[in-house]
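Removed from the display is one protein chain of the complex; every other protein chain stays in position.
And now, chain A:
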Amino acid sequence: MTAVPQLPAEALYAERMSKSFGGLKVFHDVSFTLQPGGLLGVIGPNGAGKTTMINIISGRLAASSGQVRLGETRIDGRPVYDNAGRGLVRSFQQTATFSGHSVSDNLRSAVRFARRDLSVLERLAPLLEQFGLVENWNRHAEVLPYGLQKMLGLTMALATQPRILLLDEPAAGLEKSERSNIDAYVGFAQREFGCGVLLVEHDMELIRRLCPEVIVLDGGRLIATGSPDEVLNRKDVIDAYLGGGDEEDGDAEH
């Protein structure tokens, strides 16, 4: 075990993260750094290990080796709620709301669970207005259109005042016209909360628009790092997509 160097607070460090299930190694020595307020895209074909990575970082899965740190604090293997309390909050590919609760109760629950102050909802007001959540304030989440449920779930993550946001395919299932909401959301999270954002996404247009840097996963390995234009022109990245592509990768531009 090497000594932990002095690190700037609130940056997310993944160092040689690996994960095995039984004798099968599915995630291989992945390392990267997400600076405070930074934005790092994560792309790769289905089965590349993107969600596994989010599960390890958030604490849902224990890493088999390597470590994850938030600032100087080692966080891998800690309970998900513990990491959320530290400001490391993840989203889910599907809608992530409490369906039998109103929009208002969903947001209040998120604030309470993270033990934050309800005044954060005032800071979120512009975003809630823009997404159309204010006009649905007292409606149950389950009766909202899918796109609104998705944005509610993402806004709940933001209501916890995270330092690091792990976004697992936030644009999945959204109409083309709704995807600009993700741009607004990510921009707001960085601007208003100073969040570092790890953005796992299949929508390459979105990745190109938002991310100055991306990492590419394939088969649980990090195969490329660089700007979106750089990595998407690399032969090994193109091969990874062509080899592992399926119908769910339809958004990917190769």
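Everything that follows uses one rule, which is that a contact is a pair of C-beta atoms (placed from the backbone, for glycine too) under 8 Å apart; a residue touches a chain by one contact, two chains touch by 3 or more; residues count from 1.
Here, contacts and distances are computed from a predicted model.
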| item | value |
| --- | --- |
| Record-based protein name (UniProt) of the chain missing from this complex, from "cytochrome-c oxidase", "Amino acid/amide ABC transporter membrane protein 1, HAAT family", "Chemotaxis protein CheC" or "proton-translocating NAD(P)(+) transhydrogenase" | "Amino acid/amide ABC transporter membrane protein 1, HAAT family" |
| From A:46, A:73, A:94 or A:225, residue that would touch the chain that is not displayed | A:94 |
| Contact with the hidden chain (one of A:68, A:84 or A:224) | A:84 |
| Residue ranges of chain A at the interface with the undisplayed chain | 58, 60, 79-81, 84-85, 89-94, 96-101, 105, 109-110, 112-115, 153, 156-157, 160 |
